[in-house]
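A single structure is presented below for examination.
Only one protein chain is missing; all other protein chains are in place.
Take a look at chain A:
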Amino acid sequence: MLSSAASSLFWMARYLERAESQARLLDVSLTMALIDVPEDRTEQLSVPLLVSGTREIFFDYYSEITPQNLINFLLLDSRHPASVFNMFQSARDNALHVRGNLSSDVWESINQAWLEIRELQHRGVTESNASSVFDWVRERSHMFRGAAYGTLMRNDAFHFLRLGTFIERAENTARVLDIRHVMAMKAMEQQATQAFFEWTAVLHSLAAFEAYQNTYGHNLDAMSVAELLILERDVPRSLHGCLGEIASLLEQVDSGDARGSRRLASSLFANIRFGDRDYIAERGLHTYLVDFLERIQLIASQIQKDYMGWQG
């Protein structure tokens, strides 16, 4: 398939996954801010800014971190690329470019999301209806995934699209875990109930709360959460789950002479697959995750070099 089309599919899926992740994260952070002690509220609310790396840009436009400002900035603000609005717009731009590779169902699901978020931007979102908007973002993302699974041919277009999804998802899991676990560790030193909420926040942000309950029961402890989100193969947003998909997708992609991204992905995958919680504890979760993020970004740029890089 065309390199430029592979690139657009890859980015289209990344933007949609990013939008969903951001909606989840924002949702949880707003809820956490409500139950947290007043002096820690700002810290709760800054989590989505830290994960998306937009804290500085935020203060270019707003003077104070409030729920409403956060909603405006991360959901609807078209002045910076990290808003859900611009993610949907970028996803649609990319989809438009590969319109020929998409089924009508997939295209319509993305176009519809864009039409609706334009409408939303027009009407505005407040604290009181924000939850339903987060639900809506998640639904749009599910719709896109469902349409893609249900209607796309299992060819390279599909593979590159899914690579985008899982690269983005792996990055997001690592970032959320990295930032939220620091807060949870701090809370554990202070108060057990607050720590419990912190850990549930991590799990809810990554749609893994039920998975945790099923696997470990009610006992929330730091290493088990990390283990679940990093090493547990069957959790859809775990690093193991994402890397498994990435490695297998790269095997399926018609690759010509390109081997680089396959090698990098398989090696990182092996690392996680045969890793254990003691190793992670020994290195320290933060160090482990920073290293992971570097390697996943390397894989992403190698994929672009191997399959999409005609410009250089």
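Criterion: a residue touches a chain if its C-beta (ideal position, glycine included) is under 8 Å from a C-beta of that chain, and two chains touch if they have at least 3 such contacts; residues count from 1.
Definition applied: contacts and distances are computed from a predicted model.
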Problem - Protein that the absent chain corresponds to, by UniProt name, given "Circularly permuted ATP-grasp type 2 domain-containing protein", "Phosphoenolpyruvate synthase", "ABC transporter ATP-binding protein" or "Phospholipid/cholesterol/gamma-HCH transport system permease protein" - result: "Circularly permuted ATP-grasp type 2 domain-containing protein"
Handout entry: Sole contact to the chain not displayed, among A:R99, A:R263 or A:R283
Key = A:R99
Handout entry: Residue of A:D77, A:D156 or A:E245 touching the missing chain in the full complex
Key = A:D156
Handout entry: Chain not shown: contacting residue from A:L2, A:M188 or A:A207
Key = A:L2
Exercise for the section: Check each of A:T31, A:S46, A:N69 or A:S255 against the chain that is not shown and name the one that touches it. Expected result: A:S255
Exercise for the section: Touching the hidden chain in the full complex, which residues of chain A are there? Just list them. Expected result: 1-6, 93, 96-97, 99-102, 104, 107-108, 111-112, 115, 156, 160, 253-257, 307-308, 310
